[in-house]
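Only one protein chain is missing; all other protein chains are in place.
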Amino acid sequence: MSLAVDLFSLLAIGAGVFFFLAGTVALLRFPDSLSRLHALTKSDNLGLGLVVLGLLPRAGTPLSALKLIVLWGLVQLSSASVAQLVGAALRRRGAAE
Amino acid sequence: MTLFDALDLALAAIVLGLAAWTIAAREVFSAVVGYVAYGLLLAIVWVRLYAPDVALTEAAIGSGVTGVLLVAASTRLGRLPKAEAPPGAALKIAAAALSLIVAGLLAAAVLYLPDPAPSLAPEADKDLAATGLGNAVTGVLIAYRSFDTMLEKVVLVLAVVGVWSVAPDRFWGGAPAPLGPAAPEAALVFLARILAPIGIVIGVQMFWVGADDPGGAFQGGAILAAMWIIVMMARLAEPPRIGSGWLRLALVSGPAVFLLVGLAGPLMAGSFFAFPAGFAKPLILFIEAFMVLSIALTLPLLVAGPPSREAGP
Amino acid sequence: MSPPIIAGFVGAGLVGLGLYALIVNPEPLKKLLAFNLIGSGVFLVFGIVARRGAVGVFPFDPVPQAMVITGIVVAFAASALAVALMLRLAEESGRVTLDPDAWTKPDDGAEGP
Partner (left out) sequence: MTDALLIAAGIILLTVAVGLVRVLYGPRDVDRMMAVQLLGTGGIAALLLAASATGVAGVENVALGLALLSSFASVAFITASTGAGKPEQTGDQ
């Protein structure tokens, strides 16, 4: 049982690490700001989500598990909103030029 | 070398690299962005030093609220023409030599710290039960070094007075400029509407658990302050008129309540700033509640800056 | 080499970097950043003193940690005051400089009303 749980944690965390890697590659390699924004917002949210998923079985108490989930929700909310704001700012600037 | 050491070394290298970028960047804005990232990583360093209370303070104030202050300042100051000529080579070399000597001496001091290290931890723990607290850091802040912490609140109020007094005479008593654009994006308003209630719950929880777990008045107050800031950036609320009596009363309530309880000490417990036995914990939470209020008001007012509108009728 | 020692060297390095920038960099906002770097370097040195004070079951000495917490808050208050002064100076004169000669040049016309 505990082996299966550990394996699940490792798989989820490994996948999370992969998405962080993908996000960084996108940030460095993609040609313009909008496509970088597009790739980044998705991949870092998914990366953190998978890490949180992998850590959930290791959370000591239900409260700390709940905190982990709330934390992911907060990051998703702010990162999605910031992506909207940044996108709008980029478009405004593009129109002004 | 263990994995922990490798992680610590990597963290140390990134922190120093970001600090170097902060001082080397040509544009002020790039420097500030480096500094915000640096503050974030510093919070992780504090966790590695087994200092979650400090890490929380650094995350909330060092990175969050300072970030807002500096980013806003740099976008306004960055547009100005540069007035100064860079210093000459002689000054640079002298400054580099001085900095190397100071850093070297500090590093040597770190290396030759007394061993075994002196520690007040057992002392702090010995009387902690009498205060009813479980978090020794909160105990030091509110009970053992309470006079210090009270004066620190006074310093915060003085800083607010200092920022206000920068305003031109005609704006005295008016309100600071709004923190957000006249027509904020819908996404920003949405973010503020959802984030603020959740943040208020988390901030109050951090203050409440601070008696026994990492957290406390500073951390909870800083989170609440951040929530007020984002609400003002989304223009859901406006900075208050600084002439408002209620605002001024709430600002000084933290140190004032602290001082009153301290002055009552000789009557109730036999000495200045002493808490009566058996009644210490409720008293400490009472003081802390007003400190939270003071901090939650002070930090956003410091970010909002001096008044820039004339006082209304 | 234990983690507290590494953090202590980082603190020493930060004080050095900050001091250099404080002297060499002429822009006031960058001087403020340098001042904050020095501050956090000093805090880190305090942090290792606290960590080395670990005795028995206590993982750290709470007294230096509590002092660092008040220090972070006061450093923020000082930064906010400095930013307010800089912005006011910029509003009044159109530029921010610490160079005393810049204010006495006769031909620059950027003085406030």
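A, B and C are the chain letters, set down in written order, and residue numbers restart from 1 in every chain.
FYI, contacts are C-beta pairs under 8 Å (C-beta built on N, C-alpha and C of every residue); 3 or more make two chains touch, one makes a residue touch a chain.
These numbers come from a predicted model, not from an experiment.
Asker: Which of B:G139, B:P184 or B:G265 sits in contact with the chain that's absent?
Answerer: Once the missing chain is taken into account, the touching residue is B:P184.
Asker: Can you work out which residue in B:L133, B:I223, B:I242 or B:A280 touches the chain that's missing from view?
Answerer: B:I223
Asker: Contact with the hidden chain only, please: which subunit A residues?
Answerer: Here the touching residues of subunit A are 6, 9-10, 13-14, 16-17, 20-21, 23-24, 27-28, 33, 36-37, 40, 44-45, 47-48, 51-52, 55, 58, 64, 67-68, 70-72, 74-75, 78-79, 81-82, 85-86, 89-90, 92.
Asker: Take the complete complex as the reference. Which residues in subunit B touch the chain that isn't displayed?
Answerer: Given the touch definition above, subunit B has residues 3-4, 6-7, 10-11, 14, 17-18, 21, 29-30, 33-34, 36-37, 40-41, 43-44, 47-48, 50, 52-53, 55-56, 59-60, 63-65, 67-68, 71-72, 75-76, 177-182, 184-185, 188, 191, 195, 198-199, 202, 206, 209, 213-215, 219, 223, 226, 229-230, 233, 305, 308-310 touching the missing chain.
Criterion: only the chains that are shown with their structure count from here on.
Asker: Between chain pairs B-C and A-B, which one is joined by a greater number of C-beta pairs in contact?
Answerer: B-C
Asker: Would you mind pulling out the distance in Å between where the CA atoms of subunit A average out and where those of subunit C do?
Answerer: Subunit A and subunit C have C-alpha centres separated by 32 Å.
Asker: For subunit C, jot down the residues that touch at least 2 other chains.
Answerer: Touching at least two other chains: none.
Asker: Two-or-more-chain contact residues of subunit B, please, as numbers and ranges.
Answerer: Residues of subunit B never touch two or more of the other chains.
Asker: Which bits of subunit B are touching subunit C when the two form their complex?
Answerer: 4-5, 8-9, 12, 15-16, 19-20, 22-23, 28, 31-32, 35, 42, 45-46, 48-51, 53-54, 57-58, 61-62, 65-66, 69-70, 73-74, 76-77, 80-87, 91-92, 95-96, 98-100, 102-104, 106-107, 109-111, 113, 117-122, 124-125, 136-137, 139-141, 144-145, 148-149, 152, 155-156, 159, 162-163, 166-167, 216, 218, 222, 295, 298-299, 302-303, 305-306
Asker: Could you list, by residue number, the parts of subunit B that touch subunit A in their complex?
Answerer: The contact residues of subunit B facing subunit A are 185, 187-188, 190-191, 194-195, 198.
Asker: Using the touch definition from the top, list the residues of subunit A that touch subunit B in their complex.
Answerer: Residue list for subunit A touching subunit B: 70, 74, 77-78, 81-82, 84-85, 88.
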